[in-house]
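Every protein chain of the complex appears in place save one, which is left out.
Right after this comes chain A.
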Amino acid sequence: MSDDPFEAIKATFFQECEELLGDLESNLLALESGSTDIEVINAVFRAVHSVKGGAGAFGLEDLVRFAHVFETLMDELRSGRKACDEPTVRTLLRAADVLADHVAAARGAGAPVDPARSAGLVAELETLTHGGAAPAATTDLAEDDDFGFTPIALDLAAFEAPAGLSDLPDLPPLPDLAALAPLEAPMAAVEGGWKIVFRPHPRLYASANETGLLLRELARLGPTRVELDDSGLPTLDALDPNDSHLIWTIELDGDASEAEVRDVFDFVEMDCDLSITPLNAAASTEAPAAVEDDEEAPAEALAQAAAADLDIAALLASVGAAPAAEPVAPEPAVPEPVVAAPAPAPVAVAPVAPAAPAAPPAPTPTPSAPAPAAAAPVTIRVDLERVDRMINAVGELVIQQAMLAQRVTESGLARSSDIALGLEDLELLTREIQDSVMAIRAQPVKSVFQRMPRLVRECAEMTGKKVRLVTSGEDTEVDKTVIERLSEPITHMLRNAIDHGLEGPDERLAAGKPAEGTVRLAALHRSGRIVIEIADDGKGINRQRVKGIAVERGLIAEDAALSDEEIDNLIFMPGFSTATEVSDLSGRGVGMDVVRRSIQSLGGRISISSVPGKGSTFTLSLPLTLAVLDGMVVGAAEQTLVAPLAAIVESLTPDAADIHHVGGVDPVLRFREAFLPLVDVAWCMGFSDQPTALKGGVVMIVETESGQRAALLVDAIHGQRQVVIKSLEANYRHVEGVAAATILGDGRVALILDIDALVSTGRARSPSRAEMQMAS
């Protein structure tokens, strides 16, 4: 993280933007799917408002301008002046995309936003905001009550054409403002609530914020009374329109917390003078004794206080003299009727939970006192680098612990000795620490899934298809190392699903399907791995065509007899397509070899299931983390290897009678009425030019990602262990049949087997019957 505090804050802002944009997208999608919950609209507004507020603080003008127009439309929607119809939501979704582009551009993580595209959307948003049949004229005044403003009676006569203007045309019917209840006591005192004195600085407006919105936000917290002080306003000729001379005093009733009130001013606190004080504080400072003695006194005292507060200087003086603070010498004559305020709350009395429960009973014991509210999850932002350092350190700890355990074992100490028992405890503790540390980096796949609706929209637009994206399992957690690398393959497969999996609307209708195609993106945990499924309800893989292309390109013989599954898998063959970039938007099958490689580099597998006319499902299976692995340590030709535990079904000592050879060549193991390919690990890996002897050897029954089973023949099984994965590719290069490496307790490097690769390539390299017989 940058040492520059400003840059650090800015980096935090952009992190928050990511979350806000994610919320924005998901809430807009909720609107798109028919949600009418006002809270959803409010959440969209808040997200845009927060982005704008932060952007204003950092002078990101383009972003502020765009967000402002967006926010204005959202304000219309949440006030009910504009209907949240389908075209509007579609525009909002596209606006959210452009907003994200603006954020990325401001962050330096994306190309500058195309001005024409941005301006086009600004125009659309403004049209939606101002267009239509005079939405303001149709506003139901009752809606304003929702804002919590206390109605004010307006003198209708005042709206009538004044004498002397008889030449003016007839006035249109006036709003029924008289129906509103009169404000009985403009600044009457109330119990609870807050008094807010607010003077915006010119830069508040310059950063596209607006007092009106702030006042409205306050009104959402409870009933408000707003008083405007324009005494500092010069005459028009002396007025600089960009300057700011107005001061507002707002009394907010209700039980809103100070934090909620401050949240309203979250992004403008540096651009205004602000004072937030409890409403009842003024009364208690004015007449504390009377409050207890006379029931009527509080109202009177508060009224007096309120009246006194009309003088802002007096208010500020009273704030300064608030209890629980160091006594401040009263300064009655404050020339500037404003408080300089972004500093910590000048709040006099904040409700604080009674401290020290073990203390003697308080004078006013409250057995039913509200228990501390259910603690909301408290989070902190931590630089990822720090977490990575800790993960590495814990990885080393695990290795050291394993080395220590091995040394103790080698020393011949009894398993029941204190040292051995202590080591066991240490192992448990190490495991716990490791799990906890890994959990820190675990993130829901939501962050990846959230980017996909936009992709789907853009692909649908490009291809002229109607597509609905349905996601599930967004909260499934995976290590950040995996999350970061999930995006590209998913992106490519979604593009393929839309581009070539789904039919066009006409074709779908002709096939008796709805015009809108559905693409499902799901995440789930299965057997200690994360499984991502991308399914479409399109036409399925055209096997005849796939086979034709494979024959055409010389990938398979023309008369090759392939199962449906084998034909489907042809699309993963390098050379099936000419594309090399994962990011290409092209036909299904194009670039799928690249997708498979990227999945494999994550230690994952990809499989297809396709039904003609019904659609296709691509399934990715990936490890939850790339940092640690539960493995079975085995020996093969003097080498120590690690087999991922998740792939092992069981292990057994083979009987020579159970070994058969298909066609005299390919060895198979008879295992529970099934024949499994037998893979001699040492032979296949090239560790030995002699087949492994069956006698004394051990077989591990493993299952590949596609569900295929095989038997791996090794010399011995040493035991189960959690190992810290060290990338072989990063430190050496890719080796066929090897997924990664690790460091064992004795300090030696052990290779971690890539079971699928071993099974698929090992079958072709297994020793023949004659060779095996020689070994036996």
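One rule holds for everything that comes next: a residue touches a chain if its C-beta (ideal position, glycine included) is under 8 Å from a C-beta of that chain, and two chains touch if they have at least 3 such contacts; residues count from 1.
As a convention for this text, contacts and distances are computed from a predicted model.
Novice: The complex lacks one chain in this depiction; which UniProt name from "Dihydroorotate dehydrogenase B (NAD(+)), electron transfer subunit", "Molybdopterin converting factor subunit 1", "STAS domain-containing protein" or "Co/Ni ABC transporter CbiKLMQO, membrane protein CbiL" does that chain carry?
Specialist: "STAS domain-containing protein"
Novice: Can you tell me which of A:245, A:468 or A:520 touches the chain that was removed from the display?
Specialist: Spelled out, the listed residue whose C-beta touches the missing chain is A:245.
Novice: Where the complex has a chain not shown, which of A:94, A:216, A:480 or A:539 is the residue touching it?
Specialist: Counting the whole complex, the residue in contact with the absent chain is A:216.
Novice: Looking at the whole complex, which of A:192, A:234 or A:574 touches the chain that is not displayed?
Specialist: From the options A:192, A:234 or A:574, the contact with the absent chain belongs to A:234.
Novice: In the full complex, which residues of chain A touch the absent chain?
Specialist: So the residues of chain A touching the missing chain come out as 72, 130, 134-137, 139, 141, 144, 147, 149, 152, 154-155, 158-159, 161-165, 168, 171-172, 174-175, 177, 200, 205-206, 208, 210-212, 215-216, 219, 225-228, 230, 233-237, 239, 241-242, 244-246, 248-250.
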